[in-house]
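Yeah, one chain of the complex is gone here, protein chain that is, but the others are all in their spots.
Moving on to chain A:
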Amino acid sequence: MRAFGTLISRLDSTNKTSLKLEAVDQFLREAPDEDKLWLLALFTGKRPRRKVSTTLLKDWVMEQTGIPEWLFRESYAAVGDLAETISLLLPEPDRYDDRSLSEWMEEILVVGEKPDAEKKEFVLRAWHMLPHQERFIFNKLLGGSFRVGLSSAGLINALARHYELDPNAVAHAIMGDWGPESVAFESLVRGHYANTSLSKPYPFCLAYAVEKEVEELGEITDWQAEYKWDGIRGQFIRREGEVFIWSRGEELVTDQFPEIRDALLSWKDDFVLDGEILVFKDGAVQNFSELQKRLNRKTITKKIMDDLPVVVYAYDLLEYRGKDIREEPMICRRKRLEVLFAGNLTAPFYLSTVIEPSDWEQLKQLRLESRGVNSEGLMLKHRQSPYHTGRKKGDWWKWKTDPLTIDAVLVYAQKGSGRRSGYYTDYTFAVRQGDNLVTIAKAYSGLTDKEIQEVSRFVNQNALEKFGPVRTVKPELVFEIAFEGIGFSSRHKSGVALRFPRILRWRKDKKADEIDDIEEIKKLIV
């Protein structure tokens, strides 16, 4: 696992894309094929589930080191990563055994199904023979989750460069339902499995946010305008009588939506659709919070399907009767989509409505009103645009409604994890409730590194109380919080829940007595 350890170290220690590519390139030259496959699997979300629970790992490391639980928690708070904390707490290994990444993965997969005692023996043995960096990686592999400083797009670029291939082709080749045990690395990257797998989705075409005045985009008639929905973007595949539903996170969610699956099965033709899964009830699209209630459930009961019925708004057609039509212009693909629907009028599939405004003014008005139908704003797609791979500037734009904002005061801070461990990066904000404060949102992002350092200093100097890793701070710093939606919620003390809250800016010009009042905020709810 030494080569893999070196790769992770090198990826960690630079922000420069060129050096990251170089690090991957070195790994591709040095590592055995099985390890390369695992790299790909781990980086593209095809990792196995957690094989050993964090509770067990925590118990074993406390037993091995003799440190009390509270001290373990303090250590964890300072490191911000469980796998790393464990590795740092353990004593130096007494021997070294260089096994490959795939050998470790195979052992982990086997031992994952064994009783706890066997798991323990295996884990302790590994802990005693691996130096820190590899021990840390081993712990990560046990947990099934691994984030390093490389996006899947970065990895795809590195692979494309190494094998002198087109990045889009590589992206397609490595998507889908392969497992590290059943394919050969180079064949996979070169797309040899691309046609054999019926489930293979296409990379999603993504849009950038409109940056300038929409008038500058030219003639409105060149653009197809649709509502931008806040649900789960998905790809709906029907090939040779089999159906697959992929989420944008490249997760196969077919069985999470039985009603959509069954509808797809009843259609004729082979096709791949791009669309949005939404909860639709009482004649209207519902807030994302409703859809959320259906996610990550083991079984979808009839009651859930009755209470939270879903529909699909279809945006695009990517493949028809086995032919990839992504290069055809939007206007043609839309036409084909309409024809496909005409022949298969099945709920819960609906065509995404194309808005036909007379001018930009009218469209602007529609955008302002879009929150009223629970839409996030509008999408503008050039009628001549192909269905791009990933995010390309110019052909597709998202034109979201301006976020709602409130002014709130910082009341709790907690140290971040990963890259930001050591700084206070996780904040809880409060607004006024009469003469008191009531917490309204947590936010992790929106500040620059420099501002984070400044806030951290303030927290260090103004901490009032300490609850484990959380600090209560003097309510003094005012921030403008932006969010996409707001609804009543019985689970929150304030009585409201914000969707996608984030820090818009630090209002150094405002004092704590200038923050918003909860009663005023409730009036924002539609």
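Everything below uses one rule, namely that a contact is a pair of C-beta atoms (placed from the backbone, for glycine too) under 8 Å apart; a residue touches a chain by one contact, two chains touch by 3 or more; residues count from 1.
Simple rule for what comes next: contacts and distances are computed from a predicted model.
For the omitted chain of this complex, the UniProt record lists the protein as "Ligase-associated DNA damage response exonuclease", which is one of "Heme lyase CcmF/NrfE family subunit", "Ligase-associated DNA damage response exonuclease", "ABC transporter domain-containing protein" or "Cytochrome c-type biogenesis protein". Of A:12, A:30 or A:186, it is A:12 that touches the chain left out of the display. Residue-wise, the contact with the chain that is not shown comes from A:81, picked out of A:33, A:59 or A:81.
Note on the undisplayed chain: of the listed residues A:104, A:122 or A:136, the one touching it is A:136. Residues 12-15, 19, 65, 67-68, 70-71, 74-75, 78-81, 84-85, 88-89, 136, 149, 416-423, 449-450, 453, 456-457, 460, 466 of chain A touch the missing chain (whole complex, contact as defined above).
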